[in-house]
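Here is chain A:
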Amino acid sequence: MAKLLDVKGLRAGYGQTEVLHGLTFELEQGGITTILGANGAGKTTTLRAICGMVRVAGDIVFAGQAIAGKATEDIVRLGVAHVPDGRGTFVQLTTEENVRLGAYVRSDKGQVAADLDRVYHYFPRLKERRMQQAGTLSGGEQQMLAISRALMLSPKLLLLDEPSFGLAPLIVQEIYRILRDINTKEKVSMLLVEQNANIALGIADHAYLLETGNIVMSGTSDVIKNDETIRKSYLGY
Partner candidate 1 sequence: MTTSEATAPAAPVAKKGPNAIGITIFVLLLFALPLLLPVVLPLLGGIITLKPNFMIFQLTLVIIYAIAILGLNIVTGYNGQFSLGHGAFYAIGAYTAAILMDKLDCPYWLTIPISGVVCLVVGFLFGLPALRLQGHYLALATFALALAVPQLLKYNHIEWLTGGVQGIVIIKPDPPFGIKAINADQWLYYLALVVACIMFWLAINLIRGRLGRAMIAIRDHPIAAEVMGINLTVVKSMAFGISAAYTGVAGALGAIAIAFVAPDSFTIFLSISFLVGLVIGGLASISGAIYGGIFIQFIPNVADAISKAAPWAIYGLFLIAAVYVMPTGAAGLIKQWQAKRRAAKQ
Partner candidate 2 sequence: MEAFLHQIFSGLAAGGIYASVALALVMIYTATHHINFAQGEMAMFATFIGWALIEWGGLNFWVAFLLTIVIAFCGGFAIERIVLRPLHDKPVLSIIIAFIGLLVIFNALAGWIFGFTIKAFPSPFPTSPPFGNRFLNWHEIGTVGITVVVLLLLFAFFRLTPLGLAMRAAAFNPESARLVGIRVGLMLALGWGLAAAIGSVAGMLVAHVVYLDPNMMAGILLYGFASALLGGIDNPGGAVVGGFIVGVAENVLGAYVIGTELKLSVALVLIIGVLLVKPAGLFGRRIVTRV
C-alpha cells in the first residue's frame, strides 16, 4: 500500500523550547495509525506540527506533497482534517453552523449537502440539536461535533487528538465504533493519538510509542499489544 503521510526527522516546539526531537513515522493509505504516549509526551504537538500550527523543521510529505512550513489553511485544502485537542467547538455558533463550517473550503455544493446528511446519519444526536448553541452540548456531543466538522471536509486524512478524553466509557465505545465505520466504509485514513492505549490499539493497525518527544517503539498493533513493557506501563495488565 502507498504511503499517505511520510514524516522524517520532525522537530517542533514552542518559542525557544523544542518539544519534538526528530520524529520519523508514516501512515499507509486507508490505514489507522496511532501514536501513544503519556500526558505531555508531545502527541498534540505532533498533530499540530502536521497541520502547520507550530514552527517545524524536518520533512512532512502528505500525498506526495511536501507540507512542512505551509500555512494551516493550505494544508487543510489538501484534505487534512483535524479533530483538535479540546474539540475546538465554535461555542457561540449553532451545532449545524459548526458542522457546515467543516465544508468551508469545498465548492461542490451538491455533494456537501449529501455529506451533511451522511454525517447526521452517523451522529443522529447532533441532528436533534441542530439549532442549539454548540457551547451547550455535552462533552461527548462536542466530540461528535468535532468529528463531524472534520468529516465535512471529505478528508483524505483525519487527525484525531484524544477523542476519548474526559468521556464516559459508553460514549467512548460509541465514538470508536463510528470511527471504525468511517474508516472501513469511506476509506478515510486516520492518525490517532491517545493516552488510552487499550482502545487505540483496538482500532489501529500500526502504533508508535512517544516518550518526551522521541519515538521509542513502533510496530503493528498486535506486536505492540503483546510487548511486555507496553503491557505493564500503558495497558495495565
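As a convention for this text, a residue touches a chain if its C-beta (ideal position, glycine included) is under 8 Å from a C-beta of that chain, and two chains touch if they have at least 3 such contacts; residues count from 1.
On how the list was made: all candidates are chains of the complex that A comes from, given by their letters.
These figures come from a predicted structure and were not determined experimentally.
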Inset, instruction - Any copy counts here: identify which of 1 or 2 touches chain A within this complex. - result: 2
Inset, instruction - Going by the contact rule at the top, pick out the chain A residues touching candidate 2 in the complex. - result: 51, 53, 72-73, 76-77, 81-82, 84, 88-93, 97, 100-102, 104-105, 133, 135-139, 142, 149, 153, 166
